[in-house]
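Below you'll find the structure, written out as structure tokens, and then a few comments.
Omission of a single protein chain aside, the complex is shown with its protein chains in their original locations.
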Amino acid sequence: MSFITRGFRGRRQLDAPAGRVPPGQYVTADFPVLSAGPTPRVPLEEWRFTITDPLGSERSWTWAEFTSLPRETVTVDIHCVTKWSKLDTTWEGVSLDTLLADGTDRAGGHVLFHSYGGYTTNLPLEDVTGGKAWIAFNYDGQPLEPEHGGPARLLVPHLYFWKSAKWVDGATLSDSDRPGFWESYGYHNYGDPWREQRYQGD
Amino acid sequence: MDNERHLDGNALAGLFHDVFGREMTHECACCARCGAENQLGAAWVYRGAGDVLRCPNCGSIVMVIVQNSDGFRVSFEAIRWLQTSA
Partner (left out) sequence: MAGAALPGRLNWLIARATEIIEETERVRSIVLDCPGWPGHLPGHHIDIRLTGEDGYQAQRSYSIASPADDEQVVITVELVDEGEISPFLIGELRVGDRIEIRGPVGGYFIWEPSRGGPLQLIGGGSGVVPLMSMLRARVRAGSDVPVWYLSSARSFDDLIYRLELESISSEAEEVEVLHTLTRSKPPDWTGLTGRVDRVMLARHVWPAFTRPLCYVCGPTGFVETVATSLVALGHQPGRIKTERFGPTN
């Protein structure tokens, strides 16, 4: 056990509501910025979101088209694998259910999301459907800032937040599960914070 | 390229001690993508779920360090060689 520092508490919130904080997490009022590379700058007129099905067929939306789709506002807790959790965060975006609604071949059951800048993350298709995931473009009532993933990011709050890919530009559906960026460096393939699935083998 | 949030490799000096057991920031590495040779202390560092080191010349990821339950997992993504000194 390390040497205890007299009088040190840190910035975390100590009065977290019971049952809201997964094991090993602490609650913060901040919104830390973590990244693996430079923040991409994507002009909205160039932004595209593309879903590719297992046969290679593509469906694409421009920013104007995307933001015309039915949108939802959700308030969720988010949990980062680096141990901070942020409660009651409010996002506005398009549900993956809406994007996958008409005719996209869902065979296979796996999806790899990719982002401007090269980041990727993999999820089971059933974890981004049924009201569990959104492509979010507003945070806390304001347009999502670039450092937090704007113009748009994936939001999958029931899994560790590295799965909520920033600067998302598309998703590829497949019948094979390919590990994404952090998954390929040893993070857990699924990432359930309530089972503390941080690393491969957990 | 937008570099407003990267640190220098020197910021990982303590981490390098944990991983390699010695001071490493002054050692030179050759980027396998572009061939540039730089001290590890000059790498562009992004700290996220793990620590990502990028070549200060071309921006390619050269090394990734993840601290997991067992210790550290180091991915030598694009290091052609690493030179140690006396």
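A few comments on the model shown:
The first chain written gets the first letter, and so on, giving A and B; residue counts start at 1 in each chain.
Heads up, the rule we're going with is that a residue touches a chain if its C-beta (ideal position, glycine included) is under 8 Å from a C-beta of that chain, and two chains touch if they have at least 3 such contacts.
None of these values were measured; they are calculated from a predicted model.
Between the chain not shown and the residues A:P17, A:P32 or A:P143, the one that touches is A:P32. The set of chain A residues touching the chain not shown comprises 1-12, 26, 30, 32-34, 82. One chain of the complex is left out; on chain B, the residues touching it are 3-11, 13-14, 16-18, 21-23, 25-26, 39-42, 47, 85-86.
Keep in mind that, in the parts below, only the chains that are shown with their structure count from here on.
Between chain A and chain B the centroid-to-centroid distance comes to 26 Å (mean Cα coordinates, whole Å).
Chain contact summary for the complex, chain B toward chain A: residues 1-6, 46-50, 52, 54, 59, 61, 64, 66, 68-69, 73, 75. By the touch criterion given at the top, residues 33-41, 80-82, 147, 162, 182, 185-187, 198-202 of chain A touch chain B in their complex.
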